[in-house]
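This structure is in structure tokens; I'll ask about it shortly.
Removed from the display is one protein chain of the complex; every other protein chain stays in position.
The block that comes next holds chain A.
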């Protein structure tokens, strides 16, 4: 197991290097400079500004400088926010995004699992139809529609919860709920399909014929086996939510990372684009590793390392 993780770590570093290099050169293809009032700057001013931020150097030199600083742990300073260190910008903003993402993932997964399991166990019943309908709606209607509806009806009309802003737990409810709709729908759909497939397997028939209680059959043999694909999709899904979602953060004025990332791209804030991309990549890679490890725990038949446990 340790050898497996170590080996994966090496791969991860290589992947990260490729991703950051690729992003660096792609980013340099964006038109324009990172300066705000570009249309008002004189040629001399542009020279001075470019010099200050080291943008006059040839791109390979800039690349080398950036990468060597990065290895030393220096991700640079933001162009649009007064030379603020990029690392503090990310740590300040990841908090709200992560809290919201975790809440939405946990809530969405639980509800999704319940719906999916119930639908599969009572196939073609009313529960099944309702759950399927919900899954279709949840996947096809974008989350900002739910967000808008929730904000207007629950926030403005009923005045039950705050319309937006970020000032304590009750401010989390509407954005987390809006985010979780997609999770619920996805998880429910996957779980139902997988459950139905597993229920048709021979070993379930065997288990039943052994005289096991149906709760044991469902819990130990069906759900457990059906969980594998759900875990696979859940990892990336959770990372998407945790690292910030542009639209929901924008609608509910959550001071998170999602909007920052998009904003830095439109403003050509190179260090922020780089750091955020690398941060996202690290999250993804780590989650994929965790998912791989989880496989082994859920289903001992899948032994990622091939060791002799």
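Basically, contacts are C-beta pairs under 8 Å (C-beta built on N, C-alpha and C of every residue); 3 or more make two chains touch, one makes a residue touch a chain; residues count from 1.
Criterion: contacts and distances are computed from a predicted model.
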Looking only at the UniProt record of the hidden chain, which name from "NADH dehydrogenase", "Peptide ABC transporter substrate-binding protein", "Paraquat-inducible protein B" or "4Fe-4S ferredoxin" is the right one? "Peptide ABC transporter substrate-binding protein"
Given A:4, A:63 or A:107, the correct residue touching the omitted chain is A:107
Full-complex contact with the absent chain, from A:5, A:141, A:233 or A:253: A:253
Any idea which of A:127, A:164 or A:228 touches the chain not displayed? A:164
Take the complete complex as the reference. Which residues in chain A touch the chain that isn't displayed? 30-33, 35-45, 47-49, 51-52, 80-84, 89, 92-93, 103, 106-107, 110, 148, 151-152, 155-156, 159, 162-170, 172-173, 250-253, 255-256, 259-260, 266, 268, 297-298
